[in-house]
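Only one protein chain is missing; all other protein chains are in place.
Let's turn to subunit A:
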């Protein structure tokens, strides 16, 4: 048993798109930054050296092995020659622990300024986390960070609890994927979990390709200089950095297009079809370089990909993803499939408490559309109810908020997997402590 509730615990939710970290008991995470890292192979460091010195090659950029890693919005915002942008996870599973450690380091030491030795740590984990992954996490936390206590909680369970339900169907529309997970009495029903690779990031890519196909170029912020020549009048000077990697360019474009998506896109009330949306009014959006673009049918078409992945075929430039999309199911189908895999006795309850969470859940009209589609496709007797927090922060950070509250409960202090238990039973004990 770990008995230190005087020090607040740290809660970290490392998602596929953003990492959320903060102190337990607070309403929102203190640190929110991209969960991708910039990486420069040290082989090529010679000519990249100059730009490094300019940025002061901050202490957070750590030399590990043969590469140098850059973490956090600020470090990623600065363009460096040969810097690739890489993700430590693939389909929700960690593939590069070195990067994950760098992200944790950044969150704990740079953003929160805490010594991990002094704070219990609650980590949110995806439903699909394997036993080996959990043990590895415990090992790193206790051996490297020497945390006094650890707890791993499932994303879906935290979201469900934070909405006041022990039983619910959690629809988590995240950055990298969408996961539908039934939670019953506080446990995820693993067999009925459905995932699809279509998340916010995928929609952003669809929009980016579609805009490019229309001849609009999305200029990353590093690729031009904006000078005020007369008051209110600007001149754009293009800059050329031939050593910039494709992945960094894409990362920067995604930041811009992601914002366009959040500003103008909304889920259509009925399935998208080309003819009825051909005459809708255009919505203007001003790009960072001052160019104003107008977005028409794409406003509705892109979000509809969530409901009908085969729509990707009609988006120019997305050909290489057609296969991914054709194997994916639409959101309503995923919900119904998942519910049908559960015991008959709890289906009714699940239909009436469908929780929408994750970053993409903030999409306008998404909740209304999902509810409407489900009403049409669900059994007659079911009372379909889709719930989403009215508060945008709560919707986006529901997992983190759930973790924050759980870790700050006085009664929770006996639940931690403590360092002494780790020393006595080993890493595999995590499976018993945090089921």
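Keep in mind that, in the parts below, a residue touches a chain if its C-beta (ideal position, glycine included) is under 8 Å from a C-beta of that chain, and two chains touch if they have at least 3 such contacts; residues count from 1.
Note that in this section contacts and distances are computed from a predicted model.
Enquirer: Of the candidate names "Cytochrome b-c1 complex subunit 2, mitochondrial", "Putative tRNA (cytidine(32)/guanosine(34)-2'-O)-methyltransferase", "Ribosomal RNA-processing protein 7-domain-containing protein" or "Actin-depolymerizing factor 7", which one corresponds to the UniProt protein name of the undepicted chain?
Expert: Of "Cytochrome b-c1 complex subunit 2, mitochondrial", "Putative tRNA (cytidine(32)/guanosine(34)-2'-O)-methyltransferase", "Ribosomal RNA-processing protein 7-domain-containing protein" or "Actin-depolymerizing factor 7", the absent chain's UniProt record names it "Actin-depolymerizing factor 7".
Enquirer: So which of A:32, A:124, A:141 or A:157 would be touching the chain we can't see?
Expert: Among A:32, A:124, A:141 or A:157, only A:157 touches the chain that is not shown.
Enquirer: Of the residues A:290, A:316, A:379 or A:435, which one touches the chain left out of the display?
Expert: Missing-chain contact among the listed residues: A:435.
Enquirer: Based on the whole complex, identify which of A:133, A:283, A:308 or A:352 touches the chain you can't see.
Expert: Hidden-chain contact among the options goes to A:352.
Enquirer: If I consider the whole complex, including the chain that's not displayed, which of A:173, A:401 or A:430 touches that chain?
Expert: Answer from the full complex: A:401 touches the omitted chain.
Enquirer: By the contact criterion defined above, which parts of subunit A meet the unshown chain? Give residue numbers in ascending order.
Expert: Residues touching the hidden chain, for subunit A, are 157, 160-167, 185-186, 349, 352-353, 387, 394, 401-402, 405-406, 409-415, 435.
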